[in-house]
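Have a look at the structure below before the remarks.
Shown here is a partial selection of chains from the complex, left in place.
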Amino acid sequence: MTSTARAEAAFTDIMTFPPPEVTSPAAAHILAFVFADVWQRPGLSRRDRHFVTLPCVAAADAEGPLRDHVYAALNSGEVTITEMREAVLHFAVYGGWPKASRFNMIVDEQWHRIHGERGVEVPPPPPLLPLTTPSDPEARLAAGEQSFKDVNCLPFAPARDDPFHGAGILNFVFGEMWLRPGLGMRERRLITVACVAFQDAPYPIISHVYAALKSRDLSFTEMDELTLHFAAYYGWPKAAHLSQVAAEQKSRVTEEWAAEGHGQSA
Amino acid sequence: MTSTARAEAAFTDIMTFPPPEVTSPAAAHILAFVFADVWQRPGLSRRDRHFVTLPCVAAADAEGPLRDHVYAALNSGEVTITEMREAVLHFAVYGGWPKASRFNMIVDEQWHRIHGERGVEVPPPPPLLPLTTPSDPEARLAAGEQSFKDVNCLPFAPARDDPFHGAGILNFVFGEMWLRPGLGMRERRLITVACVAFQDAPYPIISHVYAALKSRDLSFTEMDELTLHFAAYYGWPKAAHLSQVAAEQKSRVTEEWAAEGHGQSA
């Protein structure tokens, strides 16, 4: 099999449909690198790689790739519809509502397409209510503070009396969104790290890479693979930054574990 | 009223048309947070919130939300067509011309749609010329230097002999764009802060947050609300960075005001 034929087979296997016609050596080259190489590497499962890919394509505004990857993730069964919908909400928080709104629309569209292709009805969605989190504002904030500490692996939570931290971070992001059932912690970590890497504001990338490693939700090797996958989907400069942050946070976590008497078993 | 019904009513009230059908708990959740919660908060008027929302949706490349928000802002009468067109030009500078080009196209399209719905003719635009700024290059640069100092609340302007600062910043951005009539200083501040927050290069976000506060064009509370609104529309990581910059610049401005003998009445 030529390398282009191998890349095309890899694409079809991952995406559940055949690749577009390759019209230039440069396009063949990209196809080979992304599908025959990056997606095939050990360290992250195919399912994991979907959770890194989806936020990247949702952020990149390239509607074709977004449509293709939503279809592939659902049609292959690697990602359930419940997980996909929670991923949209998680992405909304870390990548912004307008892009999430489009992402959500494309999930609807592809979910209908898949059911149409299979000749079966789209099942009704589960009801939103009741929520699993408290309604009382004081209790919500308390839950948000605990969740903030748990997710960020920090001993403190921010003060509640500015709108960003109070009404936003504690009340909604940690008091509600991160606590929703339907999407695992590992998957939330993969999505979050991809999002802070493309948004690349200085502190969130540090705090979320740290927390993903410190919590042992992602191992050091998995973080490296995430970085490579992200490079393919969001480019080398932001990946280089992520790589540097990951190296620093690995050192920090290793030192902390040593001080706490744990080895780097992650 | 259920919380989804309340969110739908809030959406309709703000957007001037009913919300899309809610097909998942995650979508219901976003709707409730953004429209029934963030948009309803005191501290920024609904009109102000449009000037934060528009650059975010224009930057996000999600064409549906951009179309919807341009329609809502114009159809509700909260933003005039003259202000909207100046907002496009201001956005072009701070968010990039390619995205502004699409924004402009959608303003044309929605402006025609609104007039079509009302059965009235689209009025002709006011003529571009004469400009209110000097034509002579030396006079333009002098006006640009003064405007740079005024807008940035700084005692100096950059040297003119590099193309970015001379031909760009002094000649056009401050020598022309910021001086155009048709859009108020407060509205330009809201747009600019949103843009520097999503572009998130380190210095512009500091200098524009500082200037918005120092000029008293935006109060401390308004900056906090802007940050929360921005978080909903562009994601928490960049908003977290904005929040930190805002906290630092509030301290800086408070100290400067104290040294100047003014209270923090802003």
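Going in written order, the chains are labelled A and B, and every chain counts its residues from 1.
Simple rule for what comes next: contacts are C-beta pairs under 8 Å (C-beta built on N, C-alpha and C of every residue); 3 or more make two chains touch, one makes a residue touch a chain.
All of these numbers come straight from a predicted model, not from anything done at the bench.
Asker: How many copies make up the whole complex, given 2 shown?
Answerer: So the full homo-oligomer, as given in this file, consists of 3 copies.
We take it that only the chains that are shown with their structure count from here on.
Asker: Any idea which subunit A residues touch subunit B in the complex?
Answerer: 61, 85-86, 88-89, 92-102, 104-105, 108, 125-129, 162-165, 167-169, 172-173, 176-177, 180, 195-196, 199-205
Asker: Which stretch or stretches of subunit B touch subunit A in the complex?
Answerer: 2-4, 20, 23-30, 33-34, 37-38, 41, 43, 56-57, 60-66, 200, 202, 224-225, 227-228, 231-241, 243-244
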